[in-house]
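One structure, pasted below without further comment.
A single protein chain has been removed from this complex, and every other one stays in its place.
Let's look at chain A:
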């Protein structure tokens, strides 16, 4: 890795819809994918991130800046993550988990996965199929049998709030 210099290095990231973002290298290397590119010396110009759209990348950069500004205090970092994710809807969280996976950011991946789990905990089977884009491949008889087997887990399921 390049030796530390007095001036903070700035990287330029490009989303798949051609938006450009400037971000401090120290924050951006929270992403292992970006860190590898920097270490390999491919970060001279613009770093293209082909799997992340501009809206999601903007959000990820907000997170990168926010979390790297917090000193090594796991408790404070956790409460920042909680607050950061608190108002995000399922679709945004889904985009973020894909981005975190692609960018190889384990702390964001963990936090978003946990948040998605929290959102879906009390949801119906139908809600999950719609949101995850899963086709029901059970026959009606098979589905009824699986549901019957775990009948008690269908207590306390929320009414779907999507349409």
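Everything below uses one rule, namely that contacts are C-beta pairs under 8 Å (C-beta built on N, C-alpha and C of every residue); 3 or more make two chains touch, one makes a residue touch a chain; residues count from 1.
As a working rule, contacts and distances are computed from a predicted model.
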item	value
Missing subunit (named according to UniProt) among the choices "Ubiquitin-conjugating enzyme E2 2", "Exosome complex component MTR3", "Cytoplasmic tRNA 2-thiolation protein 1" or "F-box domain-containing protein"	"F-box domain-containing protein"
Interface with the unshown chain - residue positions in chain A	74-75, 78, 91, 94-95, 97-98, 101, 109, 113-114, 116-118, 120-122, 125, 128-138, 143, 146-147, 149-154, 157, 162-163
